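Okay, handing you the structure first.
Yeah, one chain of the complex is gone here, protein chain that is, but the others are all in their spots.
Labels A and B are assigned to the chains in the order they are written; within every chain, residues are numbered from 1.
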Amino acid sequence: MSKEQIIRFLPTIVLLLPLISAALILLFTQRYRKLSAGLSTGAVAIGLGISIFLFASQGTDNSEAGSDPKFTWLSIGLAQNDSPLPTASGQENFALDIQSLNDPLSRLMLLIVTFIGTLVHVFSLVYMRKDKGFSRYFGALSFFVFSMLGIVLSSNLVMMFIFWELVGVSSYLLISHWFEKPAAADAGKKAFVTNRIGDVGFLLGIILIWQQTSSVNIAYINSVEISTLAGLLIFCGAIGKSAQFPLHVWLPDAMEGPTPVSALIHAATMVAAGVYMLCRVFPIFTDVALVTIAWIGAITALLAALMAIQQNDIKRILAYSTLSQLGYMVMAVGCGGAEAAMFHLTTHAAFKALLFLGAGAVIYACHHEQDIWNMGGLRHNLSRTSITFIIGALALAGFPLLSGFFSKDAILMQAHLSQKPLFIIGVIVAGLTAFYMMRCVLVAFFGKARTDQAKEAHEVPGEMLLPLIILALFSVFLGAPQIGLADFLNLKEVKASHHAAMIWGTVAAAVGLIGGYMIYRNADKDPLPAKLGAVSRWMRDRFYFDELYAFLNHWTQEKLSFASDWFDRWIIAGLGVKGTSGAVDVTGCLIRLFQSGNLQTYALLTVIGLLGILAWILF
Amino acid sequence: MQEILFYIFSALTLLCGLLVVFNPFSRNPVTSAMFLVLTIISMSGLFVLLKAFFLAAVQILVYAGAVIVLFLFVIMLLDVKEEERRRYQKFGTFLGFAAVTGLAMLIINTIKQSGVSQALTGDGVAETKPLGKLLFTDYLLPFEIVSILLLVAMVGCILLSKREETAEAEAE
Partner (left out) sequence: MDLQLVSLEIGACLLGIMVLLVDLWTPAERKAQLGWWVAGGLVGVFCYSFTIFDQGTGTGATGYVKDSLAVYFQGYFVLSAVLVVLLTQSYAARIRSGISELYAFTCFALAGMSFAAGANSLVLLFVAVELITITFYVLTSFERHRLRSLEAGIKYLILGAASSAIMVFGIALIYGSTGALDFHGVARAANGLNDDSMMLLYQLGVLMTLGGLFFKLAAVPFQLWVPDVYQGAPTPVTTFLSTGSKAAGIVLILRLLADACPPLLGEAWLRQLLALMAAATILYGSLCALRQRNLKRLLGYSSIASAGFVLLGLVTLSDQGAQAVLFYLTAYVFGVVGAFTVISVVSEESSDEDISTLANLHQRSPLMATVLTLSIISLAGVPPLAGFMGKFALLRAAIDSVAVHPVMPWVIGAALVGVVISFYYYFTVIREIFWGKGRFWAEEAPSTEPLLCPRAAEVVLLTCLFGLIGLGLFPEPILFIAGEATEYLFSAN
């Protein structure tokens, strides 16, 4: 086998390694904690090695988008069809090729996922050390990495959808890892159910596309025209997975999971899957669809940034910030800048994973204290952790020459090119981002320690620190033009817009940072509620979206139950049935009466049945 | 003459068959078994009318002779008092009658419509010699399979009736 042939198998190997590790852990090694952790970490680390090799050796080479092995799934009763694209009468030739995709976009995502995955695994080795579900945790982690890589490598929408669902399942397992905690179990359920709503749209979109083009092959559908409706339905999937308005409510609650999980799932990978998917099928969106996408993204970015300002839980701040940044990326896609979105996705993965892991380290050091107002002064005890955290915060705030600065710049430029209102929102969000990150850093790391936990915090062990330092380096340098990420993504630059974006972005970041510094310098409690009054309460309570949904849910349920009660009482009360399931149940009970166990009855019923058939046919 | 005999034998077969399962005068299983013998004998009369002498003889030898004697042994060895006390369920009996009559009507009606009214006479295949020839040539395979079937039945009977090695039957 020549070298080229081996390379063609590599993406699939990366995909399968975590699956094997998950299966081994689940089936055999659950009792041996170290072995399980080693298997899981090893699998993703080898994956990282292969990804780096692929990335380095093939780079932007787009000529060979396929890989081996390729096999055809679901082509019932048909002659094998060798042509890669289905013919016009696709119904006849429905063949689904399962094949890993190997193009620049997927290679980049492969690198991100395995890179962050490896660091999170290493970090978890210490963070989860005392957990009794240690092996289960690593098994689920491996399974998650497998599903995520599946999305990245999918060459058709059906395959992507299957992995999409698997990601939902595995994130459910991870979020509710501490299932004995009701909040965690509920959060897992909420994430799963909310995601399902988006997934239904996604599935409908896939079916619609299949019906319109007779194909689900991504490369093919990108080359033909697709209706706006189908595009929007596909976008629904991204709304769910990337937690866009109005399905954003699950992400903050998902912070109930272990913090490394938040870093992996809710910063770098799973939530980015929506954006990745949008970029992957970008050409299918019509103008109308793009405008909708852009505005949904912008609204999410703005709302989430406002909410983040009044959160006190360090992980929740980061969660809302993630929401806001995802909104940013989606907005970029909507403005026609899929490359800019991918650029920001990459840098964001680095610094947001850094922030989450940093928050994890802080929480670990403070004995699971998460309220920033109960911290303070941590820079003295946790000097190295705090430096990395501050770097991450600055990168997120768009501090000049850090990675976030360049990627944010690219998005603002796209917005400037597209619609001015979007650009204004983008700038405002940039300012707000700088403001709440300043608040978070000042309150948690500066000033004086406000509680005993904060006073007695110790620096975290080296295994936790190492990922932080690596990520900090990436957060600083990843965006720099010399690294060439922008070139790799083929980012276009328009001079005038570029300047406007750079100037306004920097001004916004500066205003935010300075404003935050002025307000929170030496603050012992949040001064904002007093100044803003009701508005701050709104922000803290997340604009009452959860309450609104709870109310809507409640209300519809109330009305529905009233209606069904009425239905029950007047329509099927005579039968003593409650609702459809009850009807099915009772039917089951009724026909089970045949199964009396009495032999003569059976014989009689059989003969009567035969009689019925014969009489029906012969007369 | 043949026609009259046919009707007599058929009527006897039906009547005795009915009395096997539904006898208003006696619930004794021995009576049922005896009526079964009568049913089989009258059926072999029908075979004779069809010139299937071999079948008729086998019918009497195997069924009336061997099988029923075995039946009687078993019935007499078992305690049959319980069965004698049981009464007929009126509704069940009625439904059973209705179902069987319905099936019979249906089949009779179909046969009538198909126009097979005149009695078919045998073409001689059912005689002993051609039958034996056929069995050992054309139908050799099914014939041999039946021997395995008999082996299975034999082993199964021994297995199910021999005393358990470890324990007596226990109630669940």
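Just so we're on the same page, a contact is a pair of C-beta atoms (placed from the backbone, for glycine too) under 8 Å apart; a residue touches a chain by one contact, two chains touch by 3 or more.
Given the structure is predicted, the values throughout are model-derived calculations rather than measurements.
Undergrad: Indicate each shown chain that the hidden chain touches within the full complex.
TA: Per the touch rule above, the missing chain touches A, B.
Undergrad: One chain isn't shown here. Among B:Val62, B:Leu78, B:Met105 or B:Val152, which residue touches it?
TA: Residue touching the chain left out of view: B:Val152.
Undergrad: Pick out the residues on chain A that sit against the missing chain.
TA: Those residues of chain A that touch the unshown chain are 26-28, 30, 71-77, 162, 581, 584-585, 587-589, 591-592, 594-595, 597, 599, 601-603, 605-610, 612-614, 616-618.
Undergrad: Contacts of chain B with the missing chain: which residues?
TA: Residues 107, 110-111, 113-116, 137-142, 145-146, 148-149, 151-153, 155-156, 159-160, 162, 164-172 of chain B touch the chain that is not shown.
Note that only the chains that are shown with their structure count from here on.
Undergrad: Counting only Cα atoms for the centres, state how far chain A is from chain B in Å.
TA: Chain centroid spacing, chain A to chain B, equals 73 Å.
Undergrad: Which part of chain A faces chain B closely enough to touch in the complex?
TA: 600, 604, 607-608, 610-611, 614-615, 618
Undergrad: Please name which positions on chain B make contact with chain A in the complex.
TA: Residues in contact with chain A: 92, 95-96, 99-100, 102-103, 106, 110.
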